[in-house]
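With one protein chain held back, the other chains of the complex are shown just where they sit.
Chain IDs A, B and C follow the sequence of writing; residue 1 opens each chain.
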Amino acid sequence: MIALFLRDLALAIRAGGGFGLGLAFFLIVVVLVPFGVGPERGILAAIAPGILWVGALLACLLSLDRIFALDFEDGSLDLLATAPIPLEGVVAMKAAAHWVTTGLPLTLAAPVLGLLLHLEPAAYGWLVLSLALGTPALSMIGTFGAALTVGLRRGGLLLSLLVLPLYVPTLIFGAEAVARGAAGQANATPLLMLAGITLATLALLPFAAAAAIRINLR
Amino acid sequence: MSLWEYANPQKFMQTSQAVLPAIWGLTALSMVVGLVWGFFLTPEAENFGSTVKIIYLHVPAAMMAINAWVMMLVASLIWLIRRHHVSALAARAAAPVGLTMTLIALATGAIWGQPMWGTYWAWDPRLTSFLILFLFYLGYIALWEAIENPDAAADLTSVLCIVGSVFAVLSRYAVNFWNQGLHQGATLSLDKQENIANVFWLPLLVCLGAFILLFVALVLERTRTEIRVRRIKALIARERMA
Amino acid sequence: MDLTVQDLACARGGLPVLEGVSFTLRPGRALMLRGPNGIGKTTLLRTLAGLQPALSGTISAPPEAMAYAAHADGLKPTLSVEENLRFWARVFGQRDIARALDEFNLTELAHRPAQNLSAGQKRRLGLARLLVTGRPIWVLDEPTVSLDAASVALFGAAVAQHLRMGGSALIATHIHLGFEAVELDLTPFRARPRAMDRFDEAFA
């Protein structure tokens, strides 16, 4: 299983798409927002937590359809399904590799982009913490969506439609944790909820995603 | 005689054909009685003026929007556990009905919100939850439409329905946490019926019954259609094989 | 290490294609599946490999004994020949890839990225994967597609060597591979449309 994780990382690095594209997209979203709402410092600071979270979420969404599509096309998924490692483990490793190549870089880049949006100084720590807690859930939920749509020809758009409603709780608690942190309020509840969602999705969704892949392969 | 016999498509077609005219008749009757009673024969409420009449549409539609999803969840579980095709097709048949109910609840809510709250749309927890429910219905229907193999489609939509249900409940909690709302709580809720006067409650009860009957009639009718579609597919495939 | 199939029926896209298939594959033997296109060779092999459920009948084989190879080789274009092979070896809990490289004449290409291989070389790499799985029963779907005569001979020799070492092979192919094998024509097993008098059989 570790071999699979390392292979996916190697593929992402060599293809160049994994790290770069999601980050560039995140940057562009954050740069475009001030053009839309105007350069006033107060407005930008107020909406910064939400914009950063929505931007990270969209950047995450961008690479979801590639989680299984390439392996499905070149037959690797068939071979993995007949391999001695459980398909649930394959799914979990795929999600982990997706997180390392998108969620983790987004988390690390977020404070820099926070500067552009005049994020409150108190909020930087909460931003990184909430993204670090929440983006694994985004990757895992997205992997489930990718598993549902793996065999479909026009799966990309459908994947977004299926996954975005599932992202709502993560987004709400994540952005709320940063916003409360920025305002100096207590934000333990949203952070705990965020961690709870991540742990629950990591524990349960691999089974649902593996079931979906088995159905799609047959 | 077990309940599962109705999961046999043939048995289902016979039974539904026998009961459908009666259900459609009852639906029409209760709908006319409920809406005429509610629209023409109820007084205005103290706080709401004549807008209270919207309740006879808004509350039943909202209730059926949620109940339709619950029914789809149960049908999906039955399909995954017992592999009764009728169950999967009933879930598919119910989704557009639930979608329409959600749309009605949202539309009447927005129209009601304008005079009451001074705005068509507020990010009130309940309205927001219904918007999210609307998205869930869209995704569920789109997944059904996208997959060609009918059994795989039934399996995958069932998995989506189950996972979606968990996330829908989670979203409801998250949205509540995110914004405490403007919505009427106890005055309109069903379990606190003592708070609402009988003049409003009785016609509302008739309307609730009417919407339930309408849902049953539509789901039965649409399930019959889905069963026929499956039979057409199977027959055409046999023609090709022969 | 026998693979025994009894009265197997399998379906493609929900429609039955084959029924009543029975055979036994013993160690050291090879079985060639024959039959016209669309008869269901791929479906049968996927069912045996456990990728899809059988409609009826039984498949009995030792657990984790089958190595499946299909039209697609499961290669990653940006990884080298050695990396591709080493990955599959690790997935199947094996270490040694030298023998696989050697038998399929890939040692000189070991460090070349898979995207720079010719179609035949890719195919050879895909088949070399079978050796690193360490599994005795090979289930192969059209293994010789896009191989030239020399590579077919190479592949035939590898299968023959596998059989000598007590392995077995189930191969869907149209050509002769140069070793002794039993042939099984699937044409008589084509699924007949079932009687469909009652409405609930509409979903078959």
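Quick note on the criterion: contacts are C-beta pairs under 8 Å (C-beta built on N, C-alpha and C of every residue); 3 or more make two chains touch, one makes a residue touch a chain.
Simple rule for what comes next: contacts and distances are computed from a predicted model.
Q: For the chain that's not shown, choose its UniProt protein name out of "Amino acid/amide ABC transporter membrane protein 1 (HAAT family)", "Heme exporter protein D", "NADH-quinone oxidoreductase subunit K" or "Carbon-monoxide dehydrogenase medium subunit".
A: In UniProt, the chain that is not shown appears as "Heme exporter protein D".
Q: Just to confirm, in the complete assembly, which displayed chains does the hidden chain contact?
A: B
Q: Would you mind spotting which of B:Ala107, B:Leu138, B:Val166 or B:Ile212 touches the chain that isn't drawn?
A: B:Ala107
Q: Which of B:Val19, B:Val70, B:Val169 or B:Ile236 touches the chain that is not shown?
A: B:Ile236
Q: Where does chain B touch the missing chain, residue by residue?
A: Within chain B, the residues touching the omitted chain are 35, 39-40, 44, 49-51, 53-54, 57-58, 61, 96-97, 100, 103-104, 107-108, 111-112, 114-115, 214, 218, 221-222, 224-225, 228-229, 231-232, 235-236, 238-239, 242.
Just so it is clear, only the chains that are shown with their structure count from here on.
Q: Listed by label, which chains are in contact with chain A and with chain C?
A: Correct list: B.
Q: Find me the chain with the mean Cα position closest to the mean of all the protein Cα atoms on display.
A: The chain sitting closest to the overall C-alpha centre is A.
Q: Distance between chain A and chain C based on Cα centroids, please, to the nearest Å.
A: 37
Q: Express in whole angstrom the distance between the two chain centres, defined as the mean CA positions of chain A and chain B.
A: 32
Q: Could you state the distance in Å from the CA-based centre of chain B to that of chain C?
A: 48
Q: Which residues belonging to chain A are in contact with no fewer than two other chains?
A: In chain A, residues 218 touch at least two other chains, as defined above.
Q: Where does chain C touch two or more other chains at once, residue-wise?
A: Residue numbers touching two or more other chains: none in chain C.
Q: Which chain A residues qualify as touching chain C in the complex?
A: Those in contact with chain C are residues 2-4, 7, 10-11, 14-15, 71, 73-76, 78-85, 217-218.
Q: So in the complex, which bits of chain A are touching chain B?
A: Those residues of chain A that touch chain B are 144, 148-149, 151-152, 154-155, 158, 161-162, 164-166, 168-169, 172-173, 176, 189-190, 193, 197, 205, 208, 211-212, 215-216, 218.
Q: Name, in rising order, each residue of chain B that touches chain C in their complex.
A: 8-11, 13, 85, 148-151, 227, 230-231, 234-235, 237-238, 241-242
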